[in-house]
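All protein chains of the complex are present and in place, except for one that has been dropped.
First chain written, first letter: the chains are A, B and C, and each begins at residue 1.
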Amino acid sequence: MDMAVRAAVAGASGYAGGEVLRLLLAHPGVEIGALTGNSNAGQRLGALQPHLLPLADRVLAETTPEALAGHDVVFLALPHGQSAAVAEQLGPEVLVIDMGADFRLEDPADWERFYGSPHAGTWPYGLPELPGARARLTGSKRIAVPGCYPTAVSLALYPAYAAGLAEPEAVIVAASGTSGAGKAPKPHLLGSEVMGSMSPYGVGGGHRHTPEMIQNLSGVAGDTVKVSFTPTLAPMPRGILATCSASAVEGVTADAVRAAYEKAYADEPFVHLLPEGQWPATASVHGSNAVQVQVAYDATVGRIIAISAIDNLTKGTAGGAVQSMNIALGLDETTGLSTIGVAP
Amino acid sequence: MDMAVRAAVAGASGYAGGEVLRLLLAHPGVEIGALTGNSNAGQRLGALQPHLLPLADRVLAETTPEALAGHDVVFLALPHGQSAAVAEQLGPEVLVIDMGADFRLEDPADWERFYGSPHAGTWPYGLPELPGARARLTGSKRIAVPGCYPTAVSLALYPAYAAGLAEPEAVIVAASGTSGAGKAPKPHLLGSEVMGSMSPYGVGGGHRHTPEMIQNLSGVAGDTVKVSFTPTLAPMPRGILATCSASAVEGVTADAVRAAYEKAYADEPFVHLLPEGQWPATASVHGSNAVQVQVAYDATVGRIIAISAIDNLTKGTAGGAVQSMNIALGLDETTGLSTIGVAP
Amino acid sequence: MDMAVRAAVAGASGYAGGEVLRLLLAHPGVEIGALTGNSNAGQRLGALQPHLLPLADRVLAETTPEALAGHDVVFLALPHGQSAAVAEQLGPEVLVIDMGADFRLEDPADWERFYGSPHAGTWPYGLPELPGARARLTGSKRIAVPGCYPTAVSLALYPAYAAGLAEPEAVIVAASGTSGAGKAPKPHLLGSEVMGSMSPYGVGGGHRHTPEMIQNLSGVAGDTVKVSFTPTLAPMPRGILATCSASAVEGVTADAVRAAYEKAYADEPFVHLLPEGQWPATASVHGSNAVQVQVAYDATVGRIIAISAIDNLTKGTAGGAVQSMNIALGLDETTGLSTIGVAP
Partner (left out) sequence: MDMAVRAAVAGASGYAGGEVLRLLLAHPGVEIGALTGNSNAGQRLGALQPHLLPLADRVLAETTPEALAGHDVVFLALPHGQSAAVAEQLGPEVLVIDMGADFRLEDPADWERFYGSPHAGTWPYGLPELPGARARLTGSKRIAVPGCYPTAVSLALYPAYAAGLAEPEAVIVAASGTSGAGKAPKPHLLGSEVMGSMSPYGVGGGHRHTPEMIQNLSGVAGDTVKVSFTPTLAPMPRGILATCSASAVEGVTADAVRAAYEKAYADEPFVHLLPEGQWPATASVHGSNAVQVQVAYDATVGRIIAISAIDNLTKGTAGGAVQSMNIALGLDETTGLSTIGVAP
């Protein structure tokens, strides 16, 4: 690559911002430009993200159009609802990658119900593994990075729906590491509270990621898929384990299920369908852009059970963002991204 | 209580054995007698269970009829399949409480399928909260303590089935702390492997606790309840969070669901139905015999979602054993048991 | 006990307040009266301390003299520096037990250097195991509960100083669970930050607990003991492991060291000197008032190494408070307190 792409990160002090910087530091085609924050503007990055040693002496700027000007790519790692205002100040020639929720949903009513503000629009969706997604991302100047749960759930279940094997009613229970809840300090996220504890939240359809799952699964199913989604907070900093199931349609066999998943993921660089009998573990994808998937057909109850493990910050956020950036810019999709976890 | 009940524990070096000793030490009506082990016979308990300071100088005997003779109650904390041989050497006047799986299942075929040996029989089932259970336990001299997962799942779901609110097809995803897998060292249970990791196992109907759940739920439903059960290993030493759901029958309302649970648990000393909007956390029941339950009706998908948190070693094993012992002996059911968790 | 002691807790929503309530619930001679908070006044305790089920429906009052009036004992679990103002509103006939730092230090200069406000005074010090402490606590109406680190460190080292075996220069490195830092949410205490991480803080004499250690050790040594203290934050909710060492005086032998510790702790109900070769672990004292201590003499370097494990919230705070209350009220010192840890 002759000329590096120059990238800015708005919201560089949070977890998504820190992770995208971690990945961009390893990306041979990217030069890291402006780093911005709001309450943290003026601070050294070394004090805020002490793991990013090569950037320790960088100082955060305010998130202003001036600070973000002059970059080829701008990553937005902002609180939900704040991306639109920043994005509209960036020219159409700049690749803007939003790691927030603002541009993921197609139906404005879904947005308004869960976020309570006017819908800002819909951008090409950065989950390249979904059918048709790569074509929409190629050359795009705007990308909406999927939520971490929808990434894990869509990749666990979509092959079953794409192959017409599952009834349009999915039951999902997912466990997430605490970084998914962000870096703003709240009592229930204290280490004292989360270590040794599993707890659900947003039960009964209340989680903001549910409409995004419905959108993705319905898109491949060609029919509205109902989703019962229960997220749980797990005592680990990173990782999502999504346990998904759906009734199989009449006549499904274990072989047919296996075949559908093998076909879906045969050529995917980041999705790894495990050998039969081996199940995903979040530790195996810690810090990597890989997705580990396994699927079983439980004939006794007639359900397909598909389980995926991802790193919520990597494939679930910043890795997915970089993967989509690569596609948008015409780079090899895997540039700067690893399928190797940091384990144990 | 004038005369203390004299209790022996066979298998005192493991997690179930250690937990029952922890509870018996706090029980005003019990005197702790013989402690036995096999590979650990001859060792000080202080080296094996360093948290049980009052028993530190006790030495483990071999698990023999002689060692276990002369006790009013014998707790068996043995590997699955070993209880029957020990139990038959104990007289009919001795209260024998099996914390293993041997006498839980009613259908010998279930046992043989999951454990591969001849079925030893069925004993009164030590989950007092199930309809009719207390009557069967009162005065009984043999008690089969439920499995930890079936305890959590049955208490989360049975009110919905007892009230006829749920279709007979339940989907359950449960997260368990590692002590549920016992103290025998295996590579996948190393701290290095489990910290920071969530992983499923026994997926697709393969877990030995599934028939026990079916037995309990079908018993109250009056119909066979199909159970899709996925257990996951969570990075915490104790606790089970069971996320359970089932389609609601036609016409169910949120109020009807709430009412069914309020009715079921109004007078239960250990099951605490949380106020609406508050969800269980395993940390809240750490070391206690309490069960925290919450339920919601998700009208969008027509499912009842019931979630319970227990301590797998306390209410899920040793606490359930002591609670059942109290009933069998005619003591107050709560003697020596606490509903107060050790948190944070 | 014919009449229960009526106890109030000011600061019932924090970790120290929650722990003292956990212990008082198990205390046969105490009736729990008023519970107060400030920012949390008006909330149900069940929402703030969900592990204290028997008190779930209690509502926090404001911390006012009226709310605290009419109790025999008042526990103050307030931020450092706030106890004096509350205490002076309580009559001299009320037993006031301060779990904050306000009344621990004898030298006003120490207080002012570390806390920056005028010194409120010095109360009898609630570490009964120190020589002479019980006499000062008996009948006292004011008790200053020690800090968690000074408790662990003083009990690890004082026998060596009391027996004149150690030079007056101690080097201490202690690891604490995160609950020691309290419940106020701060970014570095987030689960995401602390899980998987060990980090020091207050290095080089900067920790507020250092003068308290010096005071305790110097008191028994009869000479000023210099203390190099480095606290570290460990990825666990509870527990302190204090690794302490000092040069041995000329002629010390391993036997002499052992003998000094055996003598010091032969009759102590809560301090357990482990058998030679066994070392403390914080998990063994989780939730208990026990202290596990071990000591070695490393002849190669001429140092005595003494290590203690406590639960920072129990023996290190609320358990020490209840133990001291028992002494002050003339109750058996161990009433309501356990030496049994919740492990694993």
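The rule is simple: a residue touches a chain if its C-beta (ideal position, glycine included) is under 8 Å from a C-beta of that chain, and two chains touch if they have at least 3 such contacts.
From a predicted model like this one, the values you see are computed outputs, not experimental measurements.
> Touch as defined at the start, partner being the missing chain; which of B:V5, B:L23 or B:V194 qualifies?
Looking across B:V5, B:L23 or B:V194, the contact with the absent chain belongs to B:V194.
> Pick from C:V5, C:L23 or C:V227: which residue touches the chain that isn't shown?
The missing chain is touched by C:V227.
> Tell me which of C:V59, C:A135, C:A184 or C:M198 is the one touching the absent chain.
The missing chain is touched by C:M198.
> Using the touch definition up top, pick the residue from B:T36, B:S83, B:S154 or B:S179 that touches the left-out chain.
B:S179
> In the full complex, which of A:H51, A:R113 or A:K186 touches the chain missing from this view?
A:H51
> Taking the full complex into account, what residues of chain B touch the chain not shown?
Contacting residues on chain B, toward the hidden partner: 15, 177-179, 181, 183, 185-187, 189-196, 235-237.
> List the residues of chain A that touch the chain left out of this view.
15, 18, 22, 25-26, 44, 46-47, 49-54, 56, 179, 183, 195-196, 237-238, 272, 274-275, 278, 281, 283-288, 290, 292, 338-344
> At which residues does chain C meet the chain that is not included here?
Touching the missing chain: residues 169, 171, 173, 175, 177, 190, 192-193, 195-201, 203-205, 226-228, 230, 232, 234-239, 241, 243, 245, 279-284, 286, 294, 296-298, 300-301, 303, 305, 307, 309, 344.
Basically, only the chains that are shown with their structure count from here on.
> Taking each chain's centre as the mean of its C-alpha atoms, give the chain farthest from chain C.
In terms of C-alpha centroids, the chain at the greatest distance from chain C is A.
> Distance-wise, how many Å sit between the C-alpha centres of chain A and chain C, to the nearest whole number?
Roughly 45 Å, centre to centre.
> Report, in whole Å, the distance between the mean C-alpha point of chain B and the mean C-alpha point of chain C.
Chain centroid spacing, chain B to chain C, equals 35 Å.
> Any chance you could list the residues of chain C touching two or more other chains?
15, 179, 183, 195-196, 237 - these are the residues of chain C that touch more than one other chain.
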